[in-house]
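Heads up, one of the protein chains got dropped from this complex, but the rest are sitting where they should.
Moving on to chain A:
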Amino acid sequence: MSTQYKPAIHFQHVDYRIGDIEILNDITGSFPQGRITTLVGPSGAGKSTLLKLCNGLISPANGEIFVKDKAIGEYDPVELRRMVGMALQSAPMVNGTVYENLNLPLELQGQQLAKEEALELLEDVGLKGDLLERKVKELSGGQRQKVSIARTLVNKPEILLMDEITSSLDRASKLEVEELISKINRKYKTTIIWITHNLQQALEIGDYTWVMMDGQVVETGESSLLEDPQNDRVEEFVKGVVS
């Protein structure tokens, strides 16, 4: 991994298991600050688990995780999760309007999001302001995903975790979301860690990539490694996905 950038998150010999089943094994590596790193690999490789470790939704069985050079266990969980935001593929929503969903992060802190700010957020994610009072049930998959990203941005996270957020979107929505993430990265210098199954997406959007298999990181580096993998298993995986 590049040494040009300070690590936003650093994993040091991290293991994670559920009961006797080992999900992650000896993960070591860093996600550079202010850059986009993609996580690729077959299903069941442990990518989503790794993401949940980053914002403390789960804790490792062994090893240490550092967020901005501070051990993750030293953070107050609430403070950590506001700093490390997360958007999921399923884009879960609370029943109600788009505004109620955007307001949720502040409502949890006993505050309220100003309507003007909400409209600005919608504009940021490429949605029209008239959606603000629309019920989330009436939104398309792409619109939901954008609202989910906008909601995550309310906390102004320094690090943004994204779990296959474009996998269920049509091509046009996918491109819009990709552009949006690049824009967020450029505008706010937000560190992005993005799980994707789409290697083309990883190549085009990501600065760096981690390839994971069977709970281990098998190759890391600049995204171009996906065009010329050094590891045989990664080469096989890339060929399998591309063909």
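Here is the rule we go by: contacts are C-beta pairs under 8 Å (C-beta built on N, C-alpha and C of every residue); 3 or more make two chains touch, one makes a residue touch a chain; residues count from 1.
Throughout what follows, contacts and distances are computed from a predicted model.
> Looking at UniProt, which of "Elongation factor 4", "Iron export ABC transporter permease subunit FetB", "Fe-S cluster assembly protein SufB" or "Outer membrane protein beta-barrel domain-containing protein" names the chain we cannot see?
The UniProt record for the chain left out of view names it "Iron export ABC transporter permease subunit FetB".
> Per the definition of touch given earlier, which of A:28, A:62, A:90 or A:230 contacts the omitted chain?
Final answer for the missing-chain contact: A:90.
> Going by the contact rule already stated, which one of A:59, A:140 or A:230 would touch the omitted chain in the full complex?
A:59
> Which of these touches the unseen chain: A:7, A:41, A:105 or A:142?
A:105
> Who touches the missing chain here, A:10, A:47 or A:151?
Here the residue in touch with the unshown chain is A:151.
> So which of A:81, A:115 or A:233 would be touching the chain we can't see?
Residue touching the chain left out of view: A:81.
> What does the interface between chain A and the hidden chain look like in terms of residue numbers?
Contacting residues on chain A, toward the hidden partner: 18, 55-59, 73, 77-79, 81-82, 85-86, 88, 90, 92, 94, 104-105, 108-109, 151-152, 155.
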